[in-house]
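What follows is a set of notes on a single structure, which appears directly below.
The complex appears here without one of its protein chains, the remainder shown in place.
Going by the order they are written in, the chains are A, B and C; count residues from 1 in each one.
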Amino acid sequence: MHKKDLGLAVLIIIVGAVVYLRNPLFLSPINLGNTANLIGLFGLFAIGQGFVIMTGGIDLSVGSMIALLGVIFVDMVGKFGVPWPVAILVVIAIGTLLGLAHGFLITKLKMQPFVVTLCGLLIYRGVARGYTGEATAGFPFGANYPGLEWLTIGRSFGIPHSFYAMIFIGVVCWLLLHRSVFGRHLQAVGKNEDAARYSGIRTGFVITAAYVICAVLTAVAAVYFAMFTRSVQPSSHGNFYELYAIAAAVLGGFSLRGGEGSIIGVVLGVVLLQELQNLVNLLGIPSSLNFAVMGVVILFGVLADQQFNRYRAKRKAANALGLLTKKGSTRREAPAATDEIR
Amino acid sequence: MHKKDLGLAVLIIIVGAVVYLRNPLFLSPINLGNTANLIGLFGLFAIGQGFVIMTGGIDLSVGSMIALLGVIFVDMVGKFGVPWPVAILVVIAIGTLLGLAHGFLITKLKMQPFVVTLCGLLIYRGVARGYTGEATAGFPFGANYPGLEWLTIGRSFGIPHSFYAMIFIGVVCWLLLHRSVFGRHLQAVGKNEDAARYSGIRTGFVITAAYVICAVLTAVAAVYFAMFTRSVQPSSHGNFYELYAIAAAVLGGFSLRGGEGSIIGVVLGVVLLQELQNLVNLLGIPSSLNFAVMGVVILFGVLADQQFNRYRAKRKAANALGLLTKKGSTRREAPAATDEIR
Amino acid sequence: MTSESDRKRPLLVLESISKAYPGVVALSNVSMSVMAGEVLALIGENGAGKSTLMKILGGIVQPSSGHIIVDDIRCDQFHVTESQSAGIAFVHQELNVFDNLDVAANMFLGREIRSGFLGLLDDKTMRAAAEPLLRRVGATFKPDTLVADLSLAERQLLEIAKALSIKARVIIMDEPTSSLTLSETKTLMNVIADLKAEGIAVIYISHRLSEIEECADRVFALRDGKAAGELSKFEINHDAMIRMMIGRDLNSLYAPPAKPAGGAILSLTAVRTGAKPSALVEFDIHYGEILGVAGLVGAGRTELAEAIFGIGTILEGEIMLAGKPFKAASPRDAIEAGVYLVPEDRKRTGLLLESAICENICLADLSAVSRNGFVSQNLVKARAEDQRAKLGIRTTDVMRTTAELSGGNQQKVVLGKWLSMRPILIIFDEPTRGIDVASKVEIYRLMRALADAGVGVMMISSDMEEVIGVSDRIVVLREGEIAGSLSRSEFSEHNVLKLAVGAD
Partner (left out) sequence: AQDKPQLAFVVNAASDFWKLAEAGVKKAQEELPGYELQFRYPAQGTAALQNALMDDLVAAGTDAIMISSADPKNSIDAFNRIAAQVPLFTTDSDAPASKRIAYLGSSNTLAGVQAGGIAVAAMPKGGKCMGFVGFLGADNAVERIAGFRKAVEGSGIELADVRGDDVDFARARSNVDDVLAANPDITCMVGFYSYNPPKIYEALQAAGKLGAITVIAFDEDPITLGAVREGKFAGTVVQDPYQWGYQGMHLMAKYLEGDKSGVPADGLIIVPTKVINAANVDAFEAELKQRLGG
C-alpha cells in the first residue's frame, strides 16, 4: 500500500468513526451490505477509468455507455428472451467494440481523448434514448432469472456479490497494472509516450488496450447496474457516473496527466465517495446538502493529507542536513522537495 | 485567424448550409436572434473556461457557480429589493472571491485543479440548494426591471444584448490573451510552469488570475442566465454547463495539457454547439436524438478537419519531394509532418 | 589572495551554502565569489552539485543554509526576482524553452517590450531586437520561428541568445555547448570574450575541458557537494582539473581497437529518408569499428539515426543488417532486431523522468526481468544495480526518481537501458552530452568493448575531441548527404570541418 493510499484510508476511517458515533446503525450489517453493494457497482467501472487515466487520457462516455448497454441488456433478456449468459457476452462484446473504436480514433486518427469520449457520451445516450423512444426498459412483471439474480444481486455471508465481483476484478486489475509487463508499459506510456515508443513499446496497442479494458469493465458494471435498478431509464441512468469515476480515481491518487495511480487508490476513492453518500442519508442531513457535505469532506481530507505529506518531506530534508553537517545551525527551513507542481 | 479556427468555421458554415436547405427558417431573423442570444450566454463563461484551460487547469465548478450566483442574484433583486446594479456588483464580487479561493488552493496549497473545482461543483450547488431549501428562486409575477432587462434580454437592431456583451468581452479577452504581456505569461505557464517560474514569471499570480477571470465571467454569465430563465431551480440550473464550456474550448483548439488555444476558437466552439442544439429543434428531430446528432456531427467534423490537415501536410511533403528529386518515383508516401502526438 | 582581488570587490559572494534534499545532501558549506569581468569555470563530476549551486544563484532553489551577498549587501531572501534584479542571467542545463511560443517571445519572456496606449505586446520590435542576438550566437533560424520546430541544438542557441538579451552583470552558462558543434562553440567563445571585455562576469560550466582551458580565468571545482579547490589562470590544464574533480589522475582517454575492422554489419545503399527526401545516403558500419558521425547542427544526423531506428520513414534504398535486409517500421522492430538508439534528447525521448531509475533501465526489456508475464521487482533491481555499478551512476538507491539525478547521471541511465540488453548495433546520438570526464572515459571504454565484441557502433557526436579521439572512421554529414568519409590517418579538426561546412 502506498503512502497516498494510506492517507485516504485514514480519512475513510475517521469519517466512518464520526458517523458511527452519531448513528451506530452505520455499522449495522444491513447498512454495510447496502454500501458494499454500491461500492461494488461503482468500483467496477471506476477501476476501468483508472486504466484510461493512467495513459493520460479520459473516458467521458462511461455513464452513457452504462445507459446504452443497460437498455440493450434488459431488452435482450426481458423482451427478446435471450438467455442471460448470452446477453452478458453480447454486452461485453459491444463494450469491447466501443473500446476499440475509442482506441482507434485516439491512436490511429490522433483525435483527443476528450473529444472522442465526449462524442461517445452524447451519442451512446442519444442512441439509447432514441432506441427506446425515451421509454424505460424494464423486465416484465414477475420475471425471474434466478441464476442471473444470484450472480448480480445475490449475497453470500451477507456480502453482496457485486462486491465480490469488484474485489475479484480489482485483484486481477491490480496484478495487471502493478505486476505485469503490460502494466509497466501502460505506466510508461502515461508518463512519457515518446520515450516509451523509443523504448520499443507499442504505444498505440497499449493505449487502445486501456480503452478496451475501461469499456469492458463498464459493460460488466452496466449489467450489474441494470440488475440493481431492474430498469433503465435512458435519459437519466448513469448520468454523471463518468465524473464519479474520474473523481474516485483522482482522489485515489491518479494524475490526469497520466502515469500515476494505483488500483487500491481508486477503490478507496470509491469507498470514500459512497461513504459520504451514505453518511448524508444516515445522519439525516437534508439531501440538498448532500453534495455540499461531500465537497467539504473531500476538500479538507485531501488538503490535510497533502499538508501532512509536505510536512514529512520537510522534516526528512532537515534531518538529512542535520545529520551530515552536525552543526544544527540551519538558519532557514529546507523547503519540501517533493511538492507536487500543482 | 488560425488554420484550426478556419476549419471550425468551415464546419459551422457547412452544417448551417445543410440546415438552411432543409428549413430556410434557420436564417430567419428571429431564429438567428435566438441563437445569437444563447451563443452570447454560453460564450461568456466558455471564454472564461478558456483562460483556465490555457494554464493546463480545469474549472468544473462553472455550472454550480451559475446556479449559486443566479439564486443569489434573483433573491437579492426579486426578494430583498436590492437595486440591480448593486446586485450585479455583489455577484461579481462573490465570483471574484470564489476565483481567488480556487487560485489559492491550487497555487499555494498545491491541490489539483480537478479536485478543487470538483469540490466547488459539489459545494456551490449544495449551498444553493440548501439556501433555498430546494425551492426555485424567481421574480414575483409581473415584476419589472426595465434597465436590467434592457441590459440582459434587450435587443438592438434585432441582436440580443447578451451577444453584444459576449462580443465585447471576447474582444477584451482576445487582447488580453493574445496581445498582452499577461496573456503571453499565461501561455508560458500553461506550457511549462517550472520554466516559466525560472524566467521570473509570477506563476502563482498568473494561474490565480486565470481562475479569477473564469469566475468573474461566470458570474456575469450567471446574471444573464438568471434573467434569461427568470427563475433559478438550484438543483438543475446550469447542470453540465462546465462540460459545455470545456467542450467548446477543446473544439476550439484548446489543449487540456495547457498552453494552446485561441479566443476565436472557443467562441466558434460555442457557435457550433448552439447551432447543433438549434438544428435539432428546427429540423423537428425527436428531442431524444438531440445528443446523438450533436455527438455525430462533432465527431465527424473534427475528424474531417483533422484528416484534411493531414492530407494537406502530406501533399506538401510530397510536393517538396517531387520538386527536389524530380524523379517522381517515391515508393512510400511521405508521412504527415504535422501529426500531433495524440 | 593576490593584490588584484583586493582592489576589485566581488560582485557576488556565496557564503557557506548548503542544500539538502530528502535523503540527499547536494551541497555542504560551499563558499565562492565572482568578480566583474572574469570567466569563472565551475567543474565537477556528475552530481557534484554544480547545477544546484547555480540554481541557488538563480533564485530557483532555496538553500537550506548559507546566504548570498550581492554588492556587499546580504540577501535574506533570494528568489528569481531578486536574482534577476541582481543582474544574473541563466542558461539552464535542462533547456527551458516554450514550444508554443516563437523565438522572439521566448527571448523576451518576462521582459516583454510593450507599445501603444494599451501597453500591448510589440512583437515587431521584439523580433527586430532578437535578430542581431541570434546572429551573434551563430543561429540561422528566424525570430518568428515557432520553437517547436527547432532542433535541440537550436534551442540551446536560443537559450544563450536569451541570456545575452538581458542587461546582465553575471551570466551563468550551465553546459551551454553540450549539444553544439565546434563552429557554434567557437562563436560562443568569441561571445564570451566580448562579454568579458564589457566587464560582464561569466560562470561557465562544462565537461569539455578544452573549452575551459580556452576561456576560463579561474576554475572552481566541486566534489561531492564540497568545494574541492581553485585554479588560477596559469594553473589551468586538463590534468590539474581532472585531479581536482575526481581526486586522482586519469590516464589514456581513448583505447585503440583490439583488431582491425571486418565486414559490414550495417550498410545503407541509396537511402532517402522522409525527413530529407532530397538527400541520398550511403555508408557502411563494420564489425569491430566505431563509426563517428560528424556534421554541423541541423545536418540531419539525428534524423538519419531515427530513420534507421524506425522513427520517420525510409522512402527508398536498402538497408542490410548483418547480411540480411533490415527494415524497421517502428522502434519495436528495430529493438527486436538488436538495433538500439541512445537518443540525443533524454528529457523528451530518453527517459521517464518521473519513474524510478530501475524502471528506466529495464523498460525496453521487461520480459527479461519477468516470469510468466509478471515483472519481478527483484530482478529489476538486480539489473539496475548491475548497471549502476558498471556505469557509476551516482545515487543512493536505484528506486529513486530519475528526475532527482544530475544531468550526467540521467544520461548514464539511458545508456544503462541499452547496455543491459543484447545489441547488434547501437547508435549513440551525443552519448556523452553532459557527462563528466571520468564517466566519459568509462563510456568510451564501453563503446570500445562493444565494438571489440562484434557489436556495430555508430556514434553521432558534436564534440570534436570525442569524434576524433574515439572513432575509427568518421563520416561527415552535410545537409543530409554524406559529405565524405575520413580514415584514422586523415583525422583532424580541419578536415572534419572542411567536409561539414563544404568549403574548400
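The criterion applied here is as follows: a residue touches a chain if its C-beta (ideal position, glycine included) is under 8 Å from a C-beta of that chain, and two chains touch if they have at least 3 such contacts.
This is a predicted model, so every value here is computed, not measured.
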Practice prompt. For the chain that's been dropped from view, list the shown partners it touches.
Written response: A, B
Fill in: Hidden partner chain, touching residue among A:Y164, A:F205 or A:F240
A:F240
Response to the item:
Hidden partner sits against subunit B at residues 23, 25, 28, 30-31, 34, 38, 41, 129, 133-136, 138, 140-142, 153, 225, 228-237, 239-240, 277-278, 281-282, 284, 287-288
Response to the item:
subunit A residues touching the chain left out here are 23, 25, 28, 30-31, 34, 38, 129, 132-136, 138-139, 141-142, 225, 228-231, 233-237, 239-240, 277-278, 280-282, 284, 286-288, 290-291
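FYI, only the chains that are shown with their structure count from here on.
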Fill in: Dominant chain pairing [most C-beta pairs in contact]
A-B
Worksheet, complete the sentence: Cα centroid separation, subunit B vs subunit C, in Å, comes to 43
Worksheet item: Which subunit B residues touch at least two other chains?
Response: 194
Worksheet item: What residues in subunit C touch two or more of the other chains?
Response: none
Item to complete: Within their complex, state which residues of subunit A touch subunit C.
Response: 175, 179-185, 187-188, 191-192, 194-202, 259-260, 313, 316-318, 320-321, 324-325, 329-332, 334-335, 337-338
Worksheet, complete the sentence: Per the touch rule, the subunit A residues reaching subunit B in their complex are 60, 105-107, 109-116, 118-123, 125-127, 129-130, 133-134, 193-194, 207, 234-235, 243, 246-247, 250-251, 255-257, 286, 288-296, 298-299, 302-303, 306-307, 310, 339-342
Item to complete: Spell out the part of subunit C that touches subunit A in their complex, as residue ranges.
Response: 18-25, 28-29, 62-67, 309, 311, 330-332, 334-336, 341, 343, 348-355, 359, 363-364, 366-367, 370, 373-375, 417
